[in-house]
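Of the protein chains in this complex, one is absent; all others appear in place.
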Amino acid sequence: MNYVLKNIPSRTEKPRSTGFTMVMDKGLSLREVSDLIETCGEYIDIIKLGWGTSYVSPKLSEKLQLYKDAGIPVYLGGTLFEAFVIRDQFDDYRKVLEKYELKFAEVSDGSITLDHGKKCEYISTLAKEVTVLSEVGSKDAAKIIPPYKWIDQMRKELDAGAWKVIGEAREGGTVGLFRDSGEVRQGLVEEILTQIPEDRIIWEAPQKEQQVWFIKLIGANVNLGNIAPNEVIPLETIRLGLRGDTFDHFLPNHISL
Amino acid sequence: MNYVLKNIPSRTEKPRSTGFTMVMDKGLSLREVSDLIETCGEYIDIIKLGWGTSYVSPKLSEKLQLYKDAGIPVYLGGTLFEAFVIRDQFDDYRKVLEKYELKFAEVSDGSITLDHGKKCEYISTLAKEVTVLSEVGSKDAAKIIPPYKWIDQMRKELDAGAWKVIGEAREGGTVGLFRDSGEVRQGLVEEILTQIPEDRIIWEAPQKEQQVWFIKLIGANVNLGNIAPNEVIPLETIRLGLRGDTFDHFLPNHISL
Partner (left out) sequence: MNYVLKNIPSRTEKPRSTGFTMVMDKGLSLREVSDLIETCGEYIDIIKLGWGTSYVSPKLSEKLQLYKDAGIPVYLGGTLFEAFVIRDQFDDYRKVLEKYELKFAEVSDGSITLDHGKKCEYISTLAKEVTVLSEVGSKDAAKIIPPYKWIDQMRKELDAGAWKVIGEAREGGTVGLFRDSGEVRQGLVEEILTQIPEDRIIWEAPQKEQQVWFIKLIGANVNLGNIAPNEVIPLETIRLGLRGDTFDHFLPNHISL
């Protein structure tokens, strides 16, 4: 840190199991990747190449190399996994992971209907080859999954070999964990936390208000995902109580406001 | 493409008459222009320097050279044409086009009231010197133009020499083709399409939901405009069914979801 402030919450350090930040790259240039690494590489635990953007992005290998050199793992968005599965090309998907030497993969069913047993099979097959993140929650606003089912699915996916489970949101911060308005489904999150260890969950929270909500509920070192590249530094300040939104949240009681 | 996926809609290639993407540059730095070209130059068919931003941007010639070297044509936003016309400086405007060796120009009346016959004269005068895009639709939310009039104006502007006509939106995606909420005026678009060939129209659709709407209605190769630089890669995935929004739109019936 650039100067000393008292009573700042302590942050975990890499490799983090909590306090984890997953950042969304939806088409950064190589230079933007270099900048991101220079500016906030220490705060980024993993990069997601959003949905199928890796299909159309030129210089993909060079981009992956930049992240690799910085020690930041990368995975391809779950929608791409689903695009392969729906086309009966799962083996081709594994070849893509191999070709690009990806060590992480996401298994999701946000856009397809997948029997949950079958989903767990995909997790366990991939878990033999890479570290698997699995995602729970539909991208379809009409499909409301009740809390007991979120918990049941998360547990089974962890049992099948998932390293962490992801609570789904869209890039814009709707559906899944959130109502159409972007508001958090609070009861859902609290019930999940009674059953699943928080270090096994990554909460997708692209909007500032959502990040603030999770930090106030779980603490500075909550695992958050779908963070935009230019919001990594701002998020770090929210985690530390150095932005208005969480300014007084981490102050000890003897400091009167 | 970086790997093989079956049943992906085929995209047109440059020079495109459909499947055309017009991108808005509202003040990019030279380095950002280089990055844009490297990252998605093959997906960009034309660049618009938004409204009067070219008046205040330093290093304009260098920027235009970068786009020229990449084979991407550039035009100045229609509001600038109007700023010259309202000041009785149309000849000065033509000198600007000449000075900067611009091969494309926009004729619009979004901010001024222009007799339609006079507008068509401007189109036909400029069409002798450059390729003209003409724009229909007001920037004033109170001026609702009925469909028959949109069609009549589009037809006359094409007859006057416009290469393509642009359906107006604002940078933020309101007015013109859209309601205040950003919602598409669906009946308007459908009626236009019964009379004007779709390859002669560019639909301004800065918001993701609007892009999705046009792609679902017209197909992967619809002409879209006012795309933000960092949304070119995401748009390309929406065109190809590789983002949740259009994921199942292009899949053949025999692939069950």
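Each chain gets a letter, A and B, in the order it is written, and its residues are counted from 1.
Here, contacts are C-beta pairs under 8 Å (C-beta built on N, C-alpha and C of every residue); 3 or more make two chains touch, one makes a residue touch a chain.
Predicted model, so just to flag it, every value in this text is computed and none were measured.
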Problem - Residues of chain A (touch criterion as defined above) contacting the omitted chain - result: 1-7, 31, 35-36, 38-40, 42-43, 208, 230, 232-234, 236-237, 240-244, 247-248, 251, 255, 257
Handout entry: Residues of chain B (touch criterion as defined above) contacting the omitted chain
Key = 26-32, 50-60, 79-80, 82-84, 86-87, 89, 92, 95-96, 99, 110-113, 139, 170, 172
